[in-house]
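Submitted below is the structure of interest, expressed as structure tokens.
Here the complex is missing a single protein chain, while all its other protein chains stay put.
Up next is chain A:
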Amino acid sequence: MSYTPIKFHQTGTHTLGNRLLAPEDRTVQSSLDRANALSCGHRACQGCGEALGARYAVDAAMAAAGRDLVAANATGCLEVFSTPYPETSWQLPWIHSLFGNAAAVATGIAAAMKVKGRSTRVIAQGGDGGTTDIGFGCLSGMFERDDDVLYVCYDNEAYMNTGVQRSSATPPAARTATTVAAGPEPGNRFGQGKDVPRIALAHEIPYVATATVANLRDLEAKVEKAMGFRGARYVHVLVPCPLGWGTPSDQTIRIARLAVETGLFPVFEAEHGEITGTLKIREKRPVEDYLRPQKRFAHLFSPEPATATIARLQAIADRNVARYGLLDPAAEV
């Protein structure tokens, strides 16, 4: 297999700090022999959280699998920006079939590898639309059969590829092209969407985790851990989308971190249906800090602050904090 030379674009203490660590403690992304599974030159928007998340996750999975890995992809931004024929950004064997069937296609690949006695591992990936909505049946089937597949959902909280429409992972009050900021209840008027990580827990599959692109170490460690299990595994990664969320391209990581620090996106992991770890919030921030920088929530602050709606979002964050013990140092794992 040939690899493109690795470019290090990252700056900041997290990357530099890596260089000071012993090689075995460094992140996959900082190592010179990372697979670079999603190579540069693809057509994602600048600052795309999904492109970043996919490279982190797939590189980590490739490292864990000794590069003996195949990927199945759902339709969505990740497929469209990475494989405009005759080009491809994928350095590993990769297949896209449809929007709703990545989990089932991955099952088929895993079945083929098993029957052929091959050690090749399988990863399936999709956006929140492909995962929580149209592909949900196939995903649940894959969980229920405990097929040997790692499914990674890149959650940008809407259908970005078709022009930012609502998905069942779109948060309440967020404006999308189908939940416009108009009327008495502007933005998405629904509850809090389908919580697929918790639905995955209910299937009692070997491993479930949530993560964000803001914490590379955590994401890589979870993917690596997931690859250590056999059977169905699910990793749900929050990947901010500058285009859909209305955030500057250089704020992707910061926004993802704010989602965690407000409690709106709880980061945890679980084995066989039991929560085994949570990422603690060092200093809890009010949800406004997360909502304000995003144009999709702009209607909550102007002309008048929508205090009731903001309070409702704050209540969701607080409930997450309580449910996962995000502030309780004693519960630290």
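For this structure, a couple of remarks:
Just so we're on the same page, a contact is a pair of C-beta atoms (placed from the backbone, for glycine too) under 8 Å apart; a residue touches a chain by one contact, two chains touch by 3 or more; residues count from 1.
Just so we're on the same page, contacts and distances are computed from a predicted model.
Name of the non-displayed chain as stated in its UniProt record, restricted to "Peptide ABC transporter substrate-binding protein", "Pyruvate ferredoxin oxidoreductase alpha subunit", "CRISPR-associated endoribonuclease Cas2" or "Lipid II isoglutaminyl synthase (glutamine-hydrolyzing) subunit GatD": "Pyruvate ferredoxin oxidoreductase alpha subunit".
Only one of A:80, A:181, A:298 or A:327 touches the chain withheld from this view, namely A:80.
Between the chain not shown and the residues A:23, A:41 or A:137, the one that touches is A:137.
From the options A:28, A:51, A:70 or A:321, the residue with contact to the chain not on display is A:70. On the side of chain A, the interface with the absent chain consists of residues 1, 67-70, 72-73, 79-80, 83-88, 90-98, 100-101, 104-117, 120, 137-138, 140-141, 144-145, 147, using the contact rule stated above.
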